[in-house]
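Note that this is a trimmed complex: some chains were dropped, and none of the rest were shifted.
The letters A and B name the chains in turn, as written, and every chain counts its residues from 1.
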């Protein structure tokens, strides 16, 4: 992707970054404006649309009854998928890169799964036979960088907004999807030895390395993913984790208001 | 399709959702809602929620699919997995392949494709929530997005369905009406000329009933055209405001 940005823009960005500045005047460790709208989609069990600057994503949750995995007979099952639809970017013309969508879906999935966001033990109907399946589908509508955070936050919000559709399946009254923890991902980008938060598309295109850190409301680390071909120092990862906990708390507070 | 037990129209002639036989569901359209796309529109039509984006005219890929004398119009109709009561598997199915094809053909009619040899005009429609009539909603939104993108066009396309429920001809079938009704006729019309650019029908109609259906649908297309124009006018004035802002800045 690095080739799709002109040399002049690149040089300009590098100069700015060396001075600790950014295209849109933000500080290096400042998030863009975050907008969260939940309950948007009537056909979904839960939904959230998130604007992170000009990045615009929508996550919908659907639930149905299915079989549990043999090794977790009393737990619900979550299935995550991401579609980088060609609407979102002129670069997706010939179809977006499949491995990008796969990595995105899997990183969001791990944050939720390993962070025990959904209390899957409360999603068992008949042990070993019937459990709730939770489908989490992410659509990228407008792509201006940092899909990891936008989708991770939207997924969290959509789950918090979800209702288990028990009535549809003759299983009693609907109830709120049981939430165990509130996990927020924060993504850092390294460009020319500077570390910045929440890159826009142009910044993402020249980034050397990427680090996504997910933390929960106790400040615990629940997921990490390093990406791109550049490297991080061990010390970088420590400061990213510390910053992620701080930002995570702010977003968790915002989510509490919104959902 | 007929189910005797379900009454879709009351004795007072009022439909289950309170509409009269010739009444549209509420429609709102907003143009220019996406930043990356060259043009875009968001449309709500009853419970339907549809987003349309346009890219182009741009060089067509793959090259061997280029047409040396005109632009190729490629519409892609896609339903989000969560847009329907039972989750839909992501990716194109036969229904969306067909709708994409007839949308592409309908839109090609109004675009000055000869001006852009070897190019493509790509129209992407995402159905975020579906509740009967999504192809008409998609085509209506796509027209606005094309205009928003500044694609040279001879006219707009407006689209609406009419059909038969409980033996009566009605406009713009809702979800229950579509499921249990007797006929559905989605129409796409080039508004100023009244010419038909999309037309499908299934169910059961006499010739007389067909005539009534078409009268309702064609009138509704004219009504929808006004909503499309309003959306573009509003977008245009917003753009101008933005333009004035910039001028102000420059003067400082």
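Assume a residue touches a chain if its C-beta (ideal position, glycine included) is under 8 Å from a C-beta of that chain, and two chains touch if they have at least 3 such contacts.
Worth saying up front: this structure is predicted, and the values here are computed from it rather than measured.
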item	value
Chain composition of the complete assembly in this structure file	A x3, B x3
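To be clear about the criterion, only the chains that are shown with their structure count from here on.
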item	value
Computed distance of Cα centres, chain B from chain A, in Å	31
Chain A contact footprint on chain B (complex, rising order)	34-37, 47, 49, 51, 53, 55, 58, 61-62, 76, 78, 80-87, 90, 122, 124, 126, 128-131
Residues of chain A that touch chain B when the two form their complex	40-44, 47, 54, 56, 58, 60-62, 64, 81, 83, 85-90, 93-94, 135, 137, 139, 141-144
